[in-house]
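Dumping the structure here so I can ask a few things about it.
Omission of a single protein chain aside, the complex is shown with its protein chains in their original locations.
Naming follows writing order (A and B), and every chain is counted from residue 1.
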Amino acid sequence: MLETSIFIILSLFMLGGSIAIITNKQTVFSVFGFLIVMIGFGGMFALLDNRFLALAQIMVSVGAVVVLSMLAVLSVNAQEKNLPNEPYKYRWIVFSSILVLPFTYLIYKTLSSLAKEFTTNGFTSKDIGSELFNSWVLPFEIVSILLLTAMIGAIVIARKDNS
Amino acid sequence: MLNLIVTIPFLSALILALVYLYNPSKKREKLYASVGVGSILITTILSLNTLYQVVSSGESINTLLYEWISIDNFTINLAFIADPLSAVMIGFITFIGLLIHIYAVGYMSGDEGFGKFFSYFNLFMGSMLLLVLANTPIIMFIGWELVGLSSYLLIGYYHRDGANIKAANKAFILNRVGDFGFIMGILILFLVAGSNGFTFTDIESGISKVSLTTLSFIGVLLFVGAMGKSAQIPLYVWLPDAMAGPTPVSALIHAATMVTAGVYMVARFSFIYELIPNVGEFIAIIGVSSALFAAIIASYQSDIKKILAYSTMSQLGYMFVAVGLGFYDEGIFHVFTHAFFKALLFMGAGAVIIAMHHEQNIFKMGGLKKELKLVYITMFIATLAISGIPPFAGFFSKDAILISAYTSGYTTIWVLASLTAALTSYYMFRLLFVVFHSKENTKSLVKLTPSMTVPLVILAIGATLAGFAQNGFSEFLSITNSSLNIEHSLELMLESLNVVLALIGMGVAYKLYSKDAIEAKANTLVKKVIINKFYIDEIYELIIMKPIVAASKLIANVIDPKGFDLVIKLNVWIYRSTGEVFSKLQNGLVRYYALYMIIGVSAMSIYIIIKLGV
Partner (left out) sequence: MNPDMFFLLASVLFSIGLVGIISRRNLFIVYISIELMLSSINLILATLSKLSNDPAGSVMALIIIAVIAAEAALFLAIIIHLNRLKRSIDSDDFKELAQKGDS
C-alpha cells in the first residue's frame, strides 16, 4: 500500500517533469524537468529493491549528466531572441503523440504479458558486483575504454580553434 | 566447276574494290583491266566447257557450294544446277559479257573511277550467274536482288550529276516494287508446294496437289517481279532513265542480260505456267502491249540510247509473248539472238557517242558512214538482224514467235506483233539513216581504239550466224510442250509476210530520213503525246508520288510532333512531377527523417496490432 502510493506520487512527478521537458520554450526549464525525471528514476530503482542501481543513477545521471547539461546550456547562453522560434510546436506534439500511440501500446502489451507478480527479493551490491565481475568483465573493460574515448573526443570537438 | 563460275567474278570484284579503295587516285588501269577482264575470261571458258558437257552428255550437272540452312527437313543450300536452260544462258551471258568487258576497257579509259567500274561490273556478272545457276527460288532471288543492286550502282556511276542518281534510285525502287510481288509469289509457293524441299525439281513434284486458283495467283505475283526487272508495262519507266549510265552498262545490263532475267524466270517456272494458261495469256497480252507501246514511242525519240532502250523494251515484249503462250524454247532463243544484236547496237552507239565527243542527239550527227566505216557496217548488220530480215539472227527468232502466236489461235496478238515488227524496222532504220547517211556534220571525230572495235566485229559475226542454231536450240532445251503443227506453205507465207513488213518499214525510213534528217516537232496533239512518252512519268508522279509525299509530310509535321510526341511528353511530365513531389521530402533536416522513420514504425505497429491481435 505504502509502496503503491509512493509509486503513484513519484510517477506523477516524472510525468510532469517529462511534459515540462518537451513543452518549454526556455531551455533551462527543460533541464529542470530533466533533473526531476532523473531523480524520479532513481526512486523507481529504489522501489524495485535495487539499491546499487538507484545509487548509480543518482550519482551518474543526476550528479554528472544533468549537471553537465545545465553547464552546457548556461555556457551557450542563448538570448531570448536567438532561441529557435517554433510556431507550430503544439501541433507537432499532438500529431507526433498520435503517431507514437500504437507503438507505445504494442510495447506495453508485449511487456505486460510476461508476468503478473513480483516474486523475488531485490539485489544487493554484492549480488550485482559478483555478477558484474564474473560474467561481465569484458563489457566492463570496454566501457572504460569507451569513456576514455568519449572524453578525448569531447575535448577535441569542443575546443576552440586558435588557427 | 559451277562453284568456280559463280565465285570467280565475286572474288575479282572484291579484289578490285580493295585495290581501288586502297588508293583511289592512283591510275592502275592495266591492273584493273587485266583482273576484271581476266576473271570473266576464265568464267567464259568454264561456262562454255559446262555447256559442252551438258550438250554432249545430255545430263544436268548439280553442284553444292555451301549448306546454308538445314532445319529438320527444311534445307536451303547454295547449290547450282546446269540443266540445258541454265547452260545455254550462262554460255551466252559470259561470252557477251566478256566482249563487253573488253569494250569497256576502251570506253572507260581515262575515267577516274576505272577500278570502281570494273568492280561493279564483275559484281554484276557474278550476280547474274548466281541468278541463272541457282537451283532454288530463294538463291535465285538473292541473285535477282544483287543484279538490281549492281544495276543501281552502275546507273549512278557518274554520281556527280544529281539526275543520274535520281535515275538510279528510280530503277532500284521500281525493281523493288516488282520484287514485292516476287517475294509474295515465292512465299505462297513455299506454303503450298514446299513440303518436299525447295529446289525447282522438288517444287515441280509437289505442284500437282495445288489448286489452280492458288497457282494462278502465284503465277501472277511472280510475273509482277518480271514486270519490274524486264521493264514491261506498268513498271517500265526506269529503263529509259537508266541510259544515264555508261554505255557498256546499258549494253550488258539493260540489253543483253539483266532485263532478260524476267524471261528466264518464267521459263524456269514453266512447270507452273503450263498449268495456268490464262495467266500465260495475260503475260502475252502485257508483252505485246509493251512491245507496241515502246515501238510507238521509239519512233519519235531523238536520243540514240533512248531509242535503243525502248527497242529493248519492245523486244522483251516479244519474249514475253513467246513464254506467255507456252513457247519457252522460242522465247529463250529470242533472248539469245537479241543479246547479240542488241549488245552490238549499244556498243556501236557507244562508239558513235565517243567519236562525236559525247553527243547523244541523233539529229546532231549525220553522214558518219564515211569516217566510221567499221561501226557503220556492224550496226547495219545489227539493224538488219533486229528488223527480222533473213538470213540474220532476228529473222529466225522473231518469226518463230510470230508463227507460234498465229498457230495457237491468238490472232490479235499476232496482228499487233506483226505491226510492231514493221515499226521496229522503221525506227531502227530511221536511227541508222539519220546517224550514218543524211547530211554531213562537220565536227572532227575522236579515234576509236581496237578494244572497242574488235568486239563489234565478233558480235556482228554472231548476229549473222546465231539464227542457224535454232533447231539445235529447241531440241536441246525442249521445254515447250506444244508442237507447231503447221503446213509448210502456210509457214512460208507467214515468213514472207514478216519480211515484207520489215522491208516496208525500211523503205519508209529511207524515204524520210536518208537525205535530210529533220527532228520531229510536237505540232499536232498526237505527236505531242508520243514525243512526251504518253506522259506516263507525269501520271505516275501525280497518282502515286504526290499522295505518298503528302502523306509523309502529314505524318512528319502533324502526327509525329502532335500525336506521338504528346504521348511521350505526357509520360515525361508524369515522372517529373512525381519526382518533384517526392523530392520535397528530402529537405536536409534530420528531424523530418526521424519523423519518416517513426511513421514507418507506427504503420508496422498498427499492422501487428490488427493482424496479430495483440
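The working rule: a residue touches a chain if its C-beta (ideal position, glycine included) is under 8 Å from a C-beta of that chain, and two chains touch if they have at least 3 such contacts.
Computed from a predicted model, the values in this text were never measured in an experiment.
Under the touch definition stated at the start, the shown chains contacted by the missing one in the entire complex are A, B.
Residue in contact with the omitted chain (choice from B:L4, B:L419 or B:L595): B:L595. Residues 3-4, 7, 11, 14-15, 18-19, 21-22, 24, 27, 30-31, 33-34, 37-38, 41, 44-45, 47-50, 52-53, 56-57, 60-61, 64-65, 68-69, 72-73, 75-76, 78, 82-84, 86, 89, 92-93, 96-97, 99-101, 103-104, 107-108, 111-112, 114-120, 122-123, 127-128, 131-132, 135-136, 139-140, 143, 146-147, 149-151, 153-155, 157-158, 160 are the ones on subunit A that touch the missing chain. Residues 583-584, 586-591, 594-595, 598 of subunit B touch the missing chain (whole complex, contact as defined above).
As a working rule, only the chains that are shown with their structure count from here on.
For the pair subunit A and subunit B, the distance between C-alpha centroids works out to 98 Å.
Those residues of subunit B lying in contact with subunit A across their complex are 595, 598-599, 601-602, 605-606, 608-609, 614.
Residues 96, 99-103, 105-106, 109-110 of subunit A touch subunit B in their complex.
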